[in-house]
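Just passing along the structure, written as structure tokens.
Here the complex is missing a single protein chain, while all its other protein chains stay put.
Chain lettering (A, B, C, D and E) follows the sequence in which the chains are written, and residue indices restart at 1 in each chain.
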Amino acid sequence: MEILELIQANLLTPIILFFLFGIIAARIKSDLKIPAAISEFLPIYLLAAIGLHGGIEMRNTGFENMLIPMFVAIGLSLLFTLNHYQILRRLGKFNLFDSYALASTYGAVGAVHFSVGLSFLKNQGVSSEGYIAAILAVLEPLAFILAIFMTNMAVAKQIKTKKQSFSDDSTEIDIGLNQTKTKLSKVLHESITGKAIVILLGSIVIGYIIGKDGFEPIKIVFDDMFTGAIVIFMIEMGIIAGQRLDDIKKVGVFLTAFAIIIPLFNGTIGVLVSTALGLSVGGAVMFGLLMASASFIAAPAVLRHAIPQAKPSLYITSALGITFPFNIIVTLPILFTLSTFLHSGEGAIDLFNFITEGF
Amino acid sequence: MEILELIQANLLTPIILFFLFGIIAARIKSDLKIPAAISEFLPIYLLAAIGLHGGIEMRNTGFENMLIPMFVAIGLSLLFTLNHYQILRRLGKFNLFDSYALASTYGAVGAVHFSVGLSFLKNQGVSSEGYIAAILAVLEPLAFILAIFMTNMAVAKQIKTKKQSFSDDSTEIDIGLNQTKTKLSKVLHESITGKAIVILLGSIVIGYIIGKDGFEPIKIVFDDMFTGAIVIFMIEMGIIAGQRLDDIKKVGVFLTAFAIIIPLFNGTIGVLVSTALGLSVGGAVMFGLLMASASFIAAPAVLRHAIPQAKPSLYITSALGITFPFNIIVTLPILFTLSTFLHSGEGAIDLFNFITEGF
Amino acid sequence: MEILELIQANLLTPIILFFLFGIIAARIKSDLKIPAAISEFLPIYLLAAIGLHGGIEMRNTGFENMLIPMFVAIGLSLLFTLNHYQILRRLGKFNLFDSYALASTYGAVGAVHFSVGLSFLKNQGVSSEGYIAAILAVLEPLAFILAIFMTNMAVAKQIKTKKQSFSDDSTEIDIGLNQTKTKLSKVLHESITGKAIVILLGSIVIGYIIGKDGFEPIKIVFDDMFTGAIVIFMIEMGIIAGQRLDDIKKVGVFLTAFAIIIPLFNGTIGVLVSTALGLSVGGAVMFGLLMASASFIAAPAVLRHAIPQAKPSLYITSALGITFPFNIIVTLPILFTLSTFLHSGEGAIDLFNFITEGF
Amino acid sequence: MKLYNVKLLTITCEILAQENIIEILKKHEITGYTTYEVDGNGARGLRGQGLKTEKNVKVEVIMREEKLQDIVEEISRTLFANYAIVLYVSDVGVLRPEKF
Amino acid sequence: MKLYNVKLLTITCEILAQENIIEILKKHEITGYTTYEVDGNGARGLRGQGLKTEKNVKVEVIMREEKLQDIVEEISRTLFANYAIVLYVSDVGVLRPEKF
Partner (left out) sequence: MKLYNVKLLTITCEILAQENIIEILKKHEITGYTTYEVDGNGARGLRGQGLKTEKNVKVEVIMREEKLQDIVEEISRTLFANYAIVLYVSDVGVLRPEKF
């Protein structure tokens, strides 16, 4: 089977192998770790490289065609987030806070996923639309904002209900509502000025301005070294994932299944839709991967403030310990196979039928 | 206009754009920052690269011609420092301590300026005399030593005057004078063993010894990656500059004007003089840039000990928040245009007249 | 003389020059230092690069021939360690703890030595057997384990002797013996899961799996940048060695002589034996260098726990302050000359006679 | 030199709660404090390995006894339930009590 | 808010002794502590420059007075001779004494 072969080939790349190595190192309780300064710097570097690359591509290919995929991505992300919430709350019986936190963790996007995806495509000799980096930037805060908004609405409603029963406590409740508003506007500001978005957007703009020629003097650092840098980062990600494997018991069977099925489902939808929108083979893979990805670097920083009642051990562990490995090892090759199939002669026809029937 | 075009072209290079980006990131209160270990390491790396490059060049071209430019640079630096002091104390009405601190901040030289200048020239395909790196090393401690010496002289005089009025307190005053001497010798030692000078001089010597062939195995790290490394450093410099923009109010109009006019003036003199001394187009630019530069990494470390009474918010803010951006965006292209003009046929004649008339 | 010329040529490479520079910087009390995060990261990076390189080579050349050299290396290391102990305890009059600690420091191997050796060979255009990286990994914990075992045996014997005289204290002694066993098994676990071995073994396996093609995308980071990275690390090693030079007085004449003669002796044996085993010119140099090397990064971490009674100022200072500089400046070129000679026509014959007579 | 008695409040908590604490201090008109990152172990398990957001931070605040009660009360009310946090108070002597 | 008196034990020692200390704490059923790397100077000379293994670490433990005596005794018996180490005890007030 083609997919299995691709999964196997993907499994044997340095990125995946060093990730697995990191997991093993953590499991045997080795003291190996990448110093904090390096592992804090690497995401900044990776995002700058992604942004520059995206900006340069956008300059080459224009960004007129970007708007529709962007809005579709936004729409899908919001839909997915709401869908996750329903599944988690109804079927999973998680409490309100955990449900929203998890829903948005999986509705959000992951920059490390994106880096690995770009490297995977590079390895396959396939390119992707530069503007997908811009979509990454826009999606990054989206699911969080939705989740926080919804949580606060829900909490406000609860408080109001309480208010009606004990009508003497109204000042305290008003304060509560006000605090909620302040919190929302603060989280909004924090999300938009968060380092990931800022460096990503900034680099896209700079990449767009400087173009291929201006990029030349820094190409070695921001392009040639990219995969090597990911490899180093993956060691640390593997170690952290490995340290969390014990917590998977706490995550439970339901959430484990959720952490595997949802990315596959969201990713497949992403590939189908973006192919229908006319994205290239590689572009559809990246689009699908964005939909499939879960956030494990931005999520704790935002959700801990915004929904402090939610348990971080749930959303970090499932995103980093289950979904991330699954996505880069299994989902990514599957999405690639799917996209290749859809973009080949027959796939395109199939998809055409699928879409026309689907709508 | 040619200069404006060059300024514009320079503005659109990754170095400048990422610096501006850093400023914006700081202004919108993003939490973006380069981890301390990285931003402490980068100046060491940049100075090693500058030094190796200079040393290798000196081996190619010899350093017999280096002595005259070196002494002229020393002379100019000292003159400039004294001139700054007069302007700041008389016209600017700054107190003695702030005047000397600021005078030497602008009399001193900046390694980051130098790095950006080298990259700018590389971009323009112009080379420069390797020995200018050696001049950088020699100038680095110079202005500080002068300023500290003058400050201590002034303080000693004040104390002596006091002594004559209250002749009973003489032991305390002698102690004061002794402390001053200790301080001066300590600052001297600290300046000369300061990490910037040590790594710069060491690398020059090593570059000279190993030459082009010996450099080959480390060329990728110490040459090819140079501009990419500056870009990363410029993000952090931009962030720090951006954080200080609020303090510019405290700096006041006079010092703001000083921080713009003085570098332009000193830089122009530098280009003129070095061209007259026979330096190449690129060499004259680097020489001028040295004269135009202000120190914002070494200065706080030296001046805080040597003239603790001076306000660091003045000298750091003006050097990093005003002069540095102005120099790399505006002064550098101006000096380049000037140098190109002077080295072209007509310029050379003009300069000859200018010089012969001038003396 | 050929050796002197080679020593001189080696002396003038960036690696050695920056090491000497670091020593000087420390001696003049410069505040130059490489930030901790960088100097903690560099050994991990170097070991990953060594491992990948070794693994890829092993894939090319097979590792069937590896077993005999591996076992010979193990045997030699253990023999050397015991030999060191006798010399130190009998001739040097060191106490039991210091003797075992020093014996194992010199019986163990040094990854930094190995990095410098690889770079040296690269510079000479000579390759070496990839499986020597695997030997490095296996030897790393070996001498420590032996030394700890011997120390604990010795301590246990002492305690038993005591027991016979004061037979009332037996419970305490049993506890002591039990603690010893726990300690040994803990040190064993710690050694095997120590970051150096883990990253080295992991990278060998990954290198073996990915091969030359899979290595391509990360070659720039893990191969081309290797020598540049060592140079940066050597600055820090030089600084640390320089800071310890004062302690050499405490080390004493005997240990100083030991720290120079033993590596030369062990290294020579290593080259002779490995040449006899059929290793290539470069392979024999690396094998000899392993035998000659002393451990100064792993040693303190292991020995401080395992033999806390031993003075770290002895074993760190002699290994890092004396043996390491001596080995990379003098021993390495000597071993190279020896190996070249042995592998050339006449050398081979000589060796054949030497060996046949020797056994 | 006379030493004046004041209180030193030390809060060890997960790094993401630092901002909340500093806001509470600001609300009580305290702008002087010292912070640094630490590792730790406690009821919420080992902290400080892995992601930066999993670190702990210590916040130390010298303050007059008058303010202590309210600040401690607000921190414990708003943060104890959801964050990894430990807080303690000690007596210290300072030279310039007017600074705090 | 009532503050309850407990003890704060602070140990400053070379980083390689940290594990030994935490084991001693564990043996006495204490799992809460805070650690951070520091530089230092003392009888065993300047520490914190150069190799990571040459750093110092501070270990801070809030505990009830009952356990203090035994822990301090064990640390001093097993570690004082061979390691760079300094230890001191102070009085602090906490809100939730049951945590310690």
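Basically, a residue touches a chain if its C-beta (ideal position, glycine included) is under 8 Å from a C-beta of that chain, and two chains touch if they have at least 3 such contacts.
Please read all numbers here as calculations on a predicted model, not as lab measurements.
Visitor: Please pick, from B:K33, B:H84, B:H113 or B:H343, the residue that touches the omitted chain in the full complex.
Guide: From the options B:K33, B:H84, B:H113 or B:H343, the contact with the absent chain belongs to B:K33.
Visitor: In the whole complex, not just what's shown, which of B:G211, B:G252, B:P300 or B:P325 touches the removed chain?
Guide: The one listed residue touching the chain not shown is B:P300.
Visitor: Taking the full complex into account, what residues of chain B touch the chain not shown?
Guide: 33, 36, 40, 239-240, 243, 297, 300-301, 304-305, 308-309, 316
Visitor: Can you name the residues of chain E that touch the chain not displayed here?
Guide: 10, 12, 36-43, 48, 56, 58, 69, 72-73, 76, 80, 86-91
Visitor: Against the chain that's been left off, what residues of chain D make contact? List them.
Guide: Counting over the whole complex, chain D touches the hidden chain at residues 1, 3, 6, 8, 31-36, 62, 90-96, 99.
In this text, only the chains that are shown with their structure count from here on.
Visitor: Please tell me whether C-E or A-B has the greater number of C-beta pairs in contact.
Guide: Looking at C-E and A-B side by side, A-B shows more C-beta contacts.
Visitor: Using Cα averages as centroids, what's the distance between chain A and chain E in whole Å?
Guide: Inter-chain centre distance comes to 41 Å.
Visitor: Which chain A residues touch at least two other chains?
Guide: 33, 35-38, 40, 220 - these are the residues of chain A that touch more than one other chain.
Visitor: List, in ascending order, every residue of chain D touching at least 2 other chains.
Guide: As it turns out, chain D has no residue touching two or more other chains.
Visitor: Would you mind giving me the full set of chain pairs in touch?
Guide: A-B, A-C, A-D, B-C, C-E, D-E
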